[in-house]
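Excluded from the complex is one protein chain; the other protein chains are retained at their positions.
Chain nomenclature is as follows: A, B and C, assigned in order of appearance, with residue numbering initiated at 1 for each chain independently.
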């Protein structure tokens, strides 16, 4: 079963910065989608901030198994209604891969519930990504480490919740470290944060990075049917209780009423 | 060092429902605060939805080590600005105890990043709370289980992230189970969710429940100084890198500029 | 790719207790293996305590993707050398499903590092297993809960490490609760503990239990090649360091020597 994947990018610096345009002439989303489509089990399309509703309509999300998100300069321009829509899609079972500066995207912040902050330096230094969980599907087929000769530095502490598993930890030439691959679940949705990918470097052209992305999409895809209402809080009437009981004592809710929200 | 604790309640049903008023004539917050103040190491005050800014001004939060939150019918009336203020206080190091129907409070939803849903039944049935982590400070001095003869049922699945630790699991007479005590960290703030406490039953008058609340406040208090900016994302200039490096390659950021948010 | 599965059982009470023999005339392992073989992607065989080397030779383990373990009365008769062999196979990537009273098996104790204790009662009471992680692959296709009319009770606290995820929690008629489905990783091996399965009841004939077992085998199978030495601790000589460094200061180890164990 093909994994329907949507690569979303804000697509800003590709149009305003000469170096980024040179590296990613069709946009970072196009490069990433092409890398994903090298896996016959993945069918990746793209959407950008500039599309109507940022290309993230209810219909599009409903037909997306895994969403890949790259944003940096324009987090604030993403409409709150779209953010809520994406969050609910994740809760309903859509996977999410948050890339690099997406740590400060509205979508990731909403799903983590934490500050998501870090330290940073843009110096084109060397990053070496170490696999800390070699058994993990996202690390399948990878070497013990891989290097990116030029990357932005992200340093600890990274203000995220303790992950389910730490898959990668990065070493930086300038002396910092960073937990670069982290897994989470939010509702029925699998989430993977992956650090590399500063737009002024050719990171998404790197073959190992592309393998990580394909692995991550496969890991994040949830084959179960999407939940119709991920926040349903059903009342179980006394007569439907699994064990026979009788109602006792005072009550706030008239029979059949919905709960408070 | 005394733990400065603030017990917040929406204080609605105490004023509109005769049974709730009978059980908690001064409000649930008053009963809970009195229970906490039985511990000489805790100094608990109260605030309610009806206070100006819901009693949750910046100054008040800055002077609060642990916030206890009870809400149910009026989640929607809590001002979003106050919610953000509370979330940032937690990130900065304030502890949070979320009680019962606070599972659907804006504050808890924001900090969890998940649906926080569950099934429920208001039938005054018996709840038996089992200690699953007897080593945990929140279980200190507790028996293997304790019973609440009349409680609202909350049933699994509970739509929260995997906790750091599961401290309690509840058995319900009608046949359901629920993870009733869960710990989290969000930024520098410790969070404990505790299930019992439906307003039409005398739960917060129960001696064991009161012990849990005192234990939880002690566990949640973070003695470290409050963070000034919990979401700071400092740039580390090349010349301040721990290891000597030289800037290479293209760059988006002029020296000294702040990062994007 | 077919998942090569081995169902191991001590096969004691099937031969000494009339009721167990009636329920499982070919042994519990045969019933479980048949249930697994209903999945065309699984090829399940069996082995028992009475086989030479308990049927768990190096060759057999090397050809096993997932091992299912049921033991109860004869934990002490399992040879320590075989236990170590199984533990190393798990570390190397073999999945393990520990069933019911396997909580006190040598293999499970070794892999958990904890007491693995619990309370228990053999009264043929009703157990209701609730799904707490409906998104999890092990819960795929399951209803919200399923009932076993007659089961042994296991009660909290269950002396295990915090799991990666809690998939099931059980309700018992007599008033207890238990975390009945827990996931772990140990080295490259995926481990699932599943509570139901007392030998005097027809639990493994239950269709939903059988579905859980099939799901668990699929989840536990690790498609990566088995590790040759799961405890390898390689020395990285100075000249092979990823970054160029020079050896400095005192040293314990002559060049090329192995580390201490």
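Assume a contact is a pair of C-beta atoms (placed from the backbone, for glycine too) under 8 Å apart; a residue touches a chain by one contact, two chains touch by 3 or more.
Note that the coordinates shown come from a computational prediction; the quantities given were computed from them, not determined experimentally.
*Asks:* Give me the visible chains that the unshown chain touches, in label order.
*Replies:* A, B, C
*Asks:* Just name the one of A:89, A:102, A:131 or A:148 that touches the chain not displayed here.
*Replies:* Once the missing chain is taken into account, the touching residue is A:131.
*Asks:* Of C:47, C:67, C:99 or C:112, which sits in contact with the chain we cannot see?
*Replies:* From the options C:47, C:67, C:99 or C:112, the contact with the absent chain belongs to C:112.
*Asks:* Who touches the missing chain here, A:166, A:208 or A:251?
*Replies:* Of these options, the touching residue for the absent chain is A:166.
*Asks:* What residues on chain B make contact with the chain left out of this view?
*Replies:* 93, 128, 133-135, 140, 145, 147, 164-165, 185, 187-190, 222-224, 242
*Asks:* Tell me where the left-out chain touches chain C, residue by residue.
*Replies:* 13, 17, 19-20, 72-76, 91, 101, 104, 110-125, 150, 153, 155, 159, 161-162, 164, 173-176, 184-187, 199-201, 230-238, 241-243, 245-253, 259-261
*Asks:* Please identify, in ascending order, the residues of chain A that touch the omitted chain?
*Replies:* The missing chain touches chain A at positions 128, 130-134, 144, 155-158, 162, 164-166, 169-172, 175-177, 179.
The rule we apply is simple: only the chains that are shown with their structure count from here on.
*Asks:* If you count the contact pairs for each chain pair, which pair has the most?
*Replies:* A-B
*Asks:* Using mean CA coordinates as chain centres, what's the chain A-chain B distance in Å?
*Replies:* Centre separation, chain A to chain B: 27 Å.
*Asks:* If you average the CA atoms of chain B and of chain C, how many Å lie between those two points?
*Replies:* Using C-alpha averages as centres, the distance is 36 Å.
*Asks:* Counting only residues that touch at least 2 other chains, which ones in chain A make the list?
*Replies:* Correct list: 164, 185, 187, 242.
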